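Apart from one protein chain that is not included, each protein chain of the complex appears where it belongs.
Labels run A, B and C following the written order; every chain starts at residue 1.
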């Protein structure tokens, strides 16, 4: 069902600035797809908020979010038992890699869709390298199941308080030299640019999950566009239907 | 403190279309005064809602309300433990009667301030006749403490499903003939008009508690006016500061 | 459950109910087709279409405001030829298809209409005259009665299809412009388009929208839209399609009581994909509950039932 009221089963803070929200429901979703979540029932805030599917198992769907503004702050105040109105799953998710190996690069809250992707890839028998970066140890969230999914899991923090010190992208060139796996990235725009550059240099395909302010989430308003590389009159692509996952060569990051 | 966040202790439906909400707090309030209650924290609904003080004891304040529209419907969804932002007590309450007896006439949710008035009058050693009217037995709410406060307590329902059948005002002329008590009324406008007319005929003072749409609740916006009888340029009085309780001769009902 | 007649007439269009999506908020219908049977709609209004393809504005194109939405899409559309193909597909729904037409100059508008006349089976045009960057000295067609009338006359001469003119609310005297459009041959008027607004990001200290300003829509604008519908329907005879902030059947009924013959729903679709069919059902419910046999009975009723019977645009605030 594309619009539904679901019951919140659990909501808790799992790291500095990261909440995990699980609601009861059955959905068939591809990794990389998102939900349009209504944070309230009055006219303010007016719009739904796009949030990636972080996990989707039998009878339960999980979101992972950073309270970034009015809407997500209101969402963080929800309690178990509250009802959550959701539209989705929406959008185009991550394609499976052509080869055996996938390199997943998550910056901050970018781990949200990539965890679910890792689960699905593992189910498909792929080998996973997972790079996760965060500001510091407090804001680093590694889902408990993740270590079992990734053959190689590495953390980076800006301040070195957990894992390697530095940027999550720094190890990527060496890894790609070694394994030539397909790259999947979600995180802040500067990170995505860097990942795309490294993948291009290494000659491997790269899939990025983009964010944009959205109104409809279904392709009707044309509000969520990103500049496309293709040369026809259609200079812009809609993140909500042509994305949120794009090949890094399709869009101008 | 004139604006405060209070914790809701209890909220429950006590009759058809009547909710009782108790919150933890200490207030010094006169019967007839009201609170400006914020029903949400976003910009919609924008304004506070005026609700009479239904009871006010050590450490607890009680509201009694009818979910009449968007704001009060949202209020009815609150749960114990939720916080409630309140401005008040505001307005001019009921004056004590000059004599020994008071006749209180409540129509529907009009019982909200009159119950607290009965308590205070009883404390001041006054004798109370209490007439309460409702549509039917389901929507009639008699606070459990009320029978002990009123020397004479009578109910009326439109359909006769509880108490006498008919309008709450029908017995009033006979009662006033007998006891000449001062009259206090709260309820729908047609009822107030009728009460005022009967009191005038009986030659007893009559105090009515009025409703008006309010914005500020403190006298600043001049939005909540009622037509005044006084003949100067000031044709209108502000319900929030000159009222909500008026002598029935002061205003044009 | 007694049947109520929901049908209304807009120019030559017979609508089986008075509810349609607003232009630019429903694409060319494709996106909402998975949610319900679009043939339930009274009509369908498609995205603003220009003679040539138009890439639209760079992002950021959206900003949420209190109970409102600012947008600066910039008329992204594939141009009249490609749009015609999409429009013709909608013909299968068996409901009127209204094409919102936009342009830079009189010639632009006329060219778009000429293409659509030959290439498309559209039932009606909705002229979007609130575009400010036009040939006539930078002033929008829709902000002056004379320019509005001149454009409407030109387009009127090109088509026998129903011609609706969609008015901009960013004007001092909406009635003067409505009159000009009606006298120049418009069969109906749509109001309102968006209010010009702006948002600034206090972190970056720059306007949120790449276009700087954008159009404000959603519940926030409803009181302004309703006032304009009241004023215009008090002054002109042609039917008015009311829109601006309608999100449920109660809002739609308000517009019809104010004088609108039909209503359109824009921003509300984004929150609730079922907004249109829910409004249709809700209007029917309101009519049944209040004993009306036909929706036309409530059109303008707030004027008729008013004691005193003064049907004008009303006195205004801040006056002794």
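As a working rule, a contact is a pair of C-beta atoms (placed from the backbone, for glycine too) under 8 Å apart; a residue touches a chain by one contact, two chains touch by 3 or more.
Computed from a prediction, not measured in an experiment: that's the story for all the values here.
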Visible chains in contact with the missing one: A, B, C
Of C:83, C:258 or C:295, the one touching the omitted chain in the full complex: C:258
Contact footprint on chain B, counting only the chain that is left out: 2-3, 38, 43-48, 87, 212-227, 233-236, 241
Those residues of chain C which, in the complete complex, touch the missing chain: 48, 50, 52, 54-56, 63, 65-68, 70-75, 102-104, 128, 130-133, 140, 143-144, 170-173, 193-200, 202, 205-207, 211-216, 218-224, 226-227, 230, 245, 250, 253-254, 257-258, 286, 298, 301-302, 305-306, 313-320
Touching residues on chain A - with respect to the absent chain: 43-44
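By our rule, only the chains that are shown with their structure count from here on.
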Chain centre separation in whole Å, for chain C relative to chain B (CA means): 45
Whole-Å gap separating chain A and chain C, where each centre is the average of the chain's CA atoms: 37
Whole-Å separation of chain centres (CA-atom averages), chain A against chain B: 54
Chain A: positions in contact with at least two other chains: 43-45
Per-residue overlap in chain C, given as positions that touch at least 2 other chains: 66-67, 219
